[in-house]
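Note that one protein chain of the assembly has been removed; the remaining protein chains are unaltered in position.
Labels for the chains are A, B and C, by order of writing; each one numbers its residues from 1.
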Amino acid sequence: MKLIYAILGLVALYIYVSIMSLLFAGIDRKLVARMQRRIGPPILQPFYDFLKLVSKETIIPNTANFMFRAAPLLMLATTIALLAYTPLGFAPIFATKGDIIVFIYLLTLADFFLVVGVMSSGSPYGRIGASREVAMLVSREPAMMLGVFTVMWGISKLGVQKPFSLSSLYEHNIWELGPMAWVAGAILIYVFMAWLASEIEAGFFNIPEAEQEIAEGTLVEYSGRYLAIIKLAESMKEFIAASLVVAVLFPWQLDMPGIQGYIANLLIHTLKVFIVLFVAKTIFRTVTGRLKISQAVNLLWTRVFAASVIGALILAMGVSL
Amino acid sequence: MSKEEEFVEIVKQKFPDVSVVIKENKWGRKRVWINVPRESFRDFMKFLREYDEDAHYSIAIGEDVGEAIDFSIHFLLKYEDAPAISLIVKTSVPKDDPVLPDISDIFPISLQFEREVMEMIGIDFENAPDKRRLFLPDDFPEGIYPLRLDDKGIPEEMVKNAGHPYLLRRGE
Amino acid sequence: MTKKVEYWVKIPFGPIHPGLEEPEKFILTLDGERIVSVDVKLGYNLRGIQWIAMRRNYVQIMYLAERICGICSFSHNHTYVRAVEEMAGIEVPERAEYIRVIIGELERIHSHLLNLGVVGHDIGYDTVLHLTWLAREKVMDVLEAITGNRVNYSMMTIGGVRRDIEEKHKRLLLEMIKYYREVLPQIEDVFLHDSTIEARLRDSAIIPRKLAIEMGAVGPTGRGSGVKDDARWSERLGVYPDLGIKPVMPEDVTGEKARGDIYDRMAVRIGELWQSLELIEHALDQMPEGKIKTFPKDNVLVAKLKILGDGEGIGRYEAPRGELVHYVKGKKGRDGPVRWKMREPTFPNIFAIAKGLEGNQLADVVVGIASIDPCLSCTDRVAVIKDGKKFILTEKDLLRLSIKKTREINPDIKGDPTPAGVGCSRGVLL
Partner (left out) sequence: MTIKVPADQGNSQERKRLEKRIAQLCRFIGKSPWVFHVNSGSCNGCDIEIIAALTPRYDAERFGVKLVGSPRHADILIVTGPVTNQSLERVKLVYEQTPDPKVVIAVGACPTGGSVFYESPFTNAPLDNVIPVDVFVPGCPPRPEAILYGVVLALEKLAKMVKGEVPPEEGGE
């Protein structure tokens, strides 16, 4: 019985998150346009884009093998599976011990499928975009993982039913671990914001889709329905990545029983996600240009990873003392 | 003694058989026009390079003048202080053996101008390092040189007309 | 030297590519992301201008000269007219000279702002594109008010200028100068002190001074590498000397010595924007009254040119992209020139940047190419003809072509790639 409820919940979540993420994409484009003194497209523009793309003819290059067709579907599938483990204002549906590892694994798997799909398309532009995507992927994950594991370890010290699970974020949070944790928290905010910006490829890290240099980068071969699926999966991944950052750093929730509790928490969570995405994506995209891949990787390793190590150490000292 | 006269003196000593003229246009800008025979073309270029290390090779013009082909190059010398010397070096080449020495080792940019003149007018620069076509694509018929006025130029039936009314009335 | 196995990929860059505004084809040999060698293939933009010119008379060629390139249409017209005036020995009234200076500087402002926006766009910094192009609309309005058209304003005629600058245009010009005195500091601040732009533009696509002189680089590209040459200054053109013209070098804007990278080229362009504003101001108050062209009617002009038109003339002028040279040769009794040839600033700059790009990364290619502000429509003058024999390069698919080429030229790594480029891309981060 519980399984059927879980599946129904998952489907509802899938519909909700896809609508919300496309809505945010519209708001984001509108705000960036307003910041550039333009009027900018209507808020529902991403929905029109999605529906138009679905109705377009799809062209498959004959050098592409079957993986080219399978990759977008697999990417969407992993993103939906990811939904089951994301903390959306309440404990994730399949919350088990140590499901943070599953969450990170699925997150990177989605990117991996995109890279495989692009590589199988055979176009050198796509290959350059794919190699850039992998370089970014490898250099941004360690910083985030270190930060999340230290926070999880700190929280599990306070006695939690399921240690190392994303649901534990709602029992205790990082700010209850004493003054040293506050300093660590400040550093971790910088780390997570940089990670989020590079995850959704905004501003500095908008390199794989750099349409100027390599003609739309990774998505150069896709068109029609496959492009629509990839765009939807990517905007959902943005929402999920932002909800992880919100869950780790700003997890304050109302404790209302029953269905209204779930809905209220979900709405508060969505508001927080919009604010975090506004800072990490809209402002960042308007203010900065794009870095070279070598500079971006250099930035991710020397600045973001170093900050994450320092934050983890301070947090560990704060907790153990 | 303005810079031009001083330059002309040096040229006269080194190259006696070269005809040099200084023309001045309406608003007082002097230009030095030099006609160089084909044989002393290459060492005249070497002399220019020594005379001014930063000589600026600005343009090379190939021209079909009936029975010969003129090839002139415009140089800018001594442009550090205000009025620079504007020098035009002209040589002419008979149509039956249009061959000129290549000077891309002295002025590297001249290679591109030579490539263009080679494909447009048909002067052949021997031992030029790169004789590929610059502007004309590969499927351009071999014998035709677009800027030639004689039979080797663009034949009449290749002239297209994108629907211009007056052109039709002239019976073309 | 141990045999290093490297995997090269040849990427065709262009001809139809969102980054480049015109069709030009750079074949890049890549080692991973590093560029080993660049080969330029021009010719996609050939429209046979020189060939058409052989069938036109003097006045008709003015309309052809101005459509060589949309952005610097006034410069081409101006240089062609100067060449004809020098050949035929025609006087130009004083007031017409001042109007030529004003329109020339207005076009320089609009062309430089355009290029600043395109460079900002090419490094993904779209806000810069939108704001600089918004600022550019101001000068377009002034140009439209004076000449009647936003682009391709045919202001020039042989022996003077077509339209006069009345009182209301003067007010418009002064008001525009005041507007730019507020806006330019912000644009200058973005391009000289912003960390992203500094990170992307410093030490990328470097053209050393020796290479710039060898390749005859002109305009901001040449001056960015330290070659002190400005056609208006070295030619003592018209009334420019008494307006106080001198070449703008990177030292006056950034304070450091010229390094020949994209940053310095942008600094030279910003310096020139300030200089243009001053030139317009001086020209406005030194402009005498009087008539604006020697031959009021064009057919009188063509008749006179038929008689006077004998000999050769060279016109040199500083277009926004560099020194522009036109050569006109006329013969008595012909109403059109016998030979007309132009050389655009982009022609040497393209080969200079092609050499300068080696050793850089793929990401720098578009910015490097945009930094010399290529105007390929100027560069290709004589086109090709495809006669009966249809020889179709049946490239099935634009991108598939690159796949075929990559598989064909699967790298035979016998030759060792010696990158001639100088300076590695040192990412100085925030």
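As a convention for this text, contacts are C-beta pairs under 8 Å (C-beta built on N, C-alpha and C of every residue); 3 or more make two chains touch, one makes a residue touch a chain.
All values derive from a computational prediction rather than experimental measurement.
Novice: Touch partners of the unshown chain, restricted to the chains that are shown, please.
Specialist: When the full complex is considered, the omitted chain touches A, B, C.
Novice: If the hidden chain were put back, which of A:10, A:33 or A:116 would touch it?
Specialist: Here the residue in touch with the unshown chain is A:33.
Novice: For chain A, which residues lie in contact with the unshown chain of the complex?
Specialist: Spelled out for chain A, the touching residues are 33, 36-42, 45, 48-49, 51-52, 54-59, 211-212, 215-216, 219-224, 227.
Novice: Residue-wise, where is chain C in contact with the chain that is not depicted?
Specialist: 15-16, 18, 21-23, 43-49, 51-52, 55, 63-64, 67-71, 73, 114, 117, 129-131, 133-134, 137, 140, 150-152, 375, 377, 380, 382-386, 392-393, 395, 397-398
Novice: Give me the chain B residues in contact with the hidden chain, please.
Specialist: 137, 154, 158-164, 167
Going forward, only the chains that are shown with their structure count from here on.
Novice: If each protein chain is taken as a node and each touching pair as an edge, is the resulting graph a line, ring, star, complete or other?
Specialist: It is a line, because the chains touch in a row without closing up.
Novice: Give, as an integer number of Å, the spacing between the C-alpha centres of chain C and chain A.
Specialist: Computed value for the inter-centroid distance: 44 Å.
Novice: Please tell me the distance, in whole Å, between the geometric centres of chain A and chain B computed from their C-alpha atoms.
Specialist: From the centre of chain A to the centre of chain B is 62 Å.
Novice: Chain A: which residues touch two or more other chains?
Specialist: none
Novice: Chain C: which residues touch two or more other chains?
Specialist: None at all.
Novice: Along chain A, where are the residues that touch chain C in the complex?
Specialist: 35-38, 61, 63, 122-125, 127-128, 131, 204, 206-207, 210-216, 220-221, 286-295, 298-299, 302-303
Novice: For chain C, which residues count as touching chain B in their complex?
Specialist: Result: residues 42-43, 46, 48, 50-51, 54, 85-86, 89-92, 213-216, 218, 227-229, 233-236, 238, 241, 312-314, 316, 323, 325, 327, 329, 338-339, 341, 343, 347-348, 351, 380-387, 389, 391, 393 of chain C touch chain B.
Novice: Give the list of chain B residues in touch with chain C in this complex.
Specialist: Spelled out, the residues of chain B in touch with chain C are 25-29, 31, 54, 56-59, 61, 63, 72, 74, 76, 79-80, 82-84, 86, 88, 107-109, 112, 120, 133-141, 144, 146-147, 149, 154, 158.
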